[in-house]
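Left out: one protein chain. Kept in place: all the others.
The letters A and B name the chains in turn, as written, and every chain counts its residues from 1.
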Amino acid sequence: MFPYILLTAGFLFAVGVLGVLIRRNPLVVFMSIELMLNAVNLVLVGYSSYLNSEEGQIFAFMVIVVAAAEVVVGLGLLTRVFRIGRELDVDDLDEMQQ
Amino acid sequence: MNPTVIAGLSATILLLPILGSALCGFLGVPLGRRFVNWVGTVSIGLAFAAVLVLLALLLHAPQGHQSSTVVLWNWLSLGAGSNLGVSVNVTVDALSVWMLLVITGVGFLIHVYSVGYMEHDPGVARFFSYMNFFIFAMALLVLAANMVILIIGWAGVALASYLLIGFWHDRRSAAVAARKAMITQVIGDVALVLAAFLIFVNLGTAPYCPPGAHCPAAAGGAQHLHTLNLPQIFAHASSLGPNSPTLTIICILIAIGAFAKSAQFPLHTWLPDAMEGPTPVSALIHAATMVTAGVYLIARFHPLFDLAPVAAGMVASVGMGTSIMAGFIALSQTDIKRVIAYSTMSQIGLMIFAVGIGAYAAGLYHLMIHAFFKALLFLAAGNVIHTMHDEQDIRQMGGLQARMRITAWSFLVGSLALGGFLFGGMFSKEDLLGFGTVNGPAAPALYIVGVAVNVLTGLYAFRLYGVTFTGEPRSDLARHAHEARRVMLIPVVILAALAAVAGWVLQWPVTIAGFRPAFVDAFLNPVFHTAVSGPIAHEPGAGLAGIGFVIGTGLSVIGIAVALRIWVRRDLDAPAWFRGPILGWLPRLSFHKLYIDELYDALLVRPGYALARVLRRTVEPEVMDGWVRGVTGVATDFSAGIRSVQTGLIRDYASIMVFFAVAFTVALIIAAGLVH
Partner (left out) sequence: MGSFPWLTVILLLPAAGAVVLQLIPGRRTDAIKGWTVAVVVAEAVLVGMVVFNVATTPAQGGCPGGPYARCAAIGLLPLPMHLQEQAPWITAIGASYHLGVDGVSAWILALNAGVFLVAALVVPRLTTERLKLFCGLMLLTETATTGVLVSLDLLLFYLFWEGMLIPLYFLLAFYGNENRGRATLKFVIYTVAGSLLMLLAIIYLHFQALNQGVNTFDLETLLQTPLAQQSAVPLPFSSVPTLTPQMWAFLAFAVAFAIKLPMVPFHTWLPDLYESAPAPVLVFFAGVVSKLGAYGFIRFGITLFSHPAHQLQPLLVALAVLGILYGAVMVLSQTDIKRMVAYASVSHMSFIALGIFSLDQNGINGALIQIVNHGIIIVGLFLIADWVEARTGTRDIREMAGMERRTPWLYAMFLVITLAALGLPGTLGFVGELTTMLGAFQYFWLLAVLAGVGVVLASWYMLRLHQGLMHEAPTPRTEKVRDLRLREGLVLAPLAALLIFLGVYPHPIGAVTSQSVPAVVRLADAGQVTAHDVPLSHTSGAQR
């Protein structure tokens, strides 16, 4: 059972990475990031049941909390960008670099 | 003497002036001139009365109980161990009472005079506030029985002097003079503080039991504190042994403090400039009291100076050197107040000489007499300046004798007392010079310089009198001069009477043999004879004193006579033989004050500002900021290289992350394989 969990998680993580690298819509990028986080969560919970220890689950909860916080901040930023009339494209948002 | 009574009286003497100062300062403007005049003078008058009570107590005190030290409050205590523990102590003995008599007595007369002198000045409240504060600080200085408290009084009088020199704020020259005076005083303060440190480290580490306190056998705690109390310092002075280098350095530092205050070379240049202040200030602070504090200081620290003959000899030499230098400069000055200022410097030089050779009582005797006649000269000069509408140049005066008779007669009495004929100075000056015949370094070398000063004194005193009061008026202002108001005349007349009579009274009966001020000796000498080791000055024998007196007075008379011959009813230029090419440089040298101000400017002030400019333009941006920029420069260069990676595209960042994550994982796997 356990190896399949890892494989699934690895697959999910790879999908997430590809999503971040390829897609240009920030909302989809966010979704991809969530996917990666959830892949990690899956690994944590899987190991937790495999090792019979609750620590993995605790960490998974922490990750969920952090992910939620991150979404709040990220979506807030996106709404601001949308409000000032910009198209939502991550490749266009490079003003911070200048 | 009852300690409670002493503490009460001392506190009264200190409190009355400071209270007067606060009342004048805070309420003077709203309550008006009349209030200020009354409060400002009455506070000092009452303090003088308290001093008289102290004097009476002291004169009736039994032998051996003529000194009393009381603690007013604890100042600072930095905990047990070898630490500072200072309390506010006052000492009442003949020396402090002697000084208090001058401070409050002459001070009171000058305050009364000021009522008239400042009658048109809008800043009268401020003036009396400062003046009363000065009396407070000066009283604290002479009463203090602790070195730190003494330094507080010492700096307090400097502050009062600073405020009063710069009293007229809109004058640039006054501001500069005030600052110069203050900086010089701070130099003296620092020297005194360093002396206190040396004393702290070297004297008084042993357990100390204050007189009258109950000290357990195993004295501990507070008894081990370094109190810097003067009795404690003096009690331990001999532990260093005679001629110890440490003690010599301590004494030299104390002497530097005294020189700064008493305008002795090389810290003398502030005093002539200090004449920018109102004339009563010059009379009180820069003639009668504050500038003589240096004499008091050395007299107060006599147990140390007695043990450090090298330092004492230096003091005597500097005093005499300053005396003849100032006398020489006074000969050609044209500002009436500056002439008197240089004469003050010269006379104080004599006092410093006296305390330097151990003739403490003689020095203090001259201090009091000098306070009378010098305050008199300044106040009389103030009358002249007042009627001349603030004109101080004697070349614009002349013929004032006929127009202001009482002032002129008083000024004549003062000039005679200063010159050393018939009045005041004839007694006190010759007395202290007499000690010079047998005491001091290379005696009687300094004595011979001293009698030369006598000639100079007679010369400049009567040059001033002749040019100012005799002959024809040289300006309209002088032609329209008139006598001063009564409130300004009465103090002048009283001081003239004191200057004329004091020497005769204090020295009665006058005999050529044993020409010594018996009362002064009897009053003051107990203070100086209780020294731990007392190689006090040898009294000159009766014959020697008599001869010295005749020679000294004779030379004074010669000086006076020559001055009368040159300057009375004649022009005010230097005599013909000083105008030629051979001796012409002498009057120039005198007029330019030996070029010492110019020298200091070139050696100290200009380099100071130049250094400041170099620091600001070069060192601060290049060195101090430079090293930081060097460090940050490395970081900046590094980050500039990294910067090209920062494209601002999330995709690029993510790609780099993924690339390194994969590379790291692969490396880890390979490494794990290698280990197995």
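One rule holds for everything that comes next: contacts are C-beta pairs under 8 Å (C-beta built on N, C-alpha and C of every residue); 3 or more make two chains touch, one makes a residue touch a chain.
On a predicted model such as this, the values are computed, not experimentally measured, just so you know.
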item: Chain not shown, its touching partners among those shown; value: B
item: Candidates B:Val201, B:Ala402 or B:Leu583 - the one touching the absent chain; value: B:Val201
item: Per the touch definition above, residue among B:Val70, B:Val92, B:Met138 or B:Ile151 touching the missing chain; value: B:Ile151
item: Selected from B:Arg33, B:Arg179 or B:His538 as touching the chain missing from the view; value: B:Arg179
item: Residues of chain B in contact with the chain not shown; value: 73-84, 148, 151-152, 154-156, 159, 166, 169-172, 174-175, 178-179, 182-183, 186-187, 189-191, 193-194, 197-198, 200-201, 608-609, 611-613, 615-616, 620, 623-625, 627-628, 632
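Here is the rule we use: only the chains that are shown with their structure count from here on.
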item: Mean-CA-position distance for chain B and chain A (Å); value: 82
item: Residue ranges of chain B touching chain A (in the complex, touch as defined); value: 646-651, 654-655, 658
item: Chain B partner contacts - residues on chain A that touch it in the complex; value: 17, 20-21, 29, 90-91, 93-98
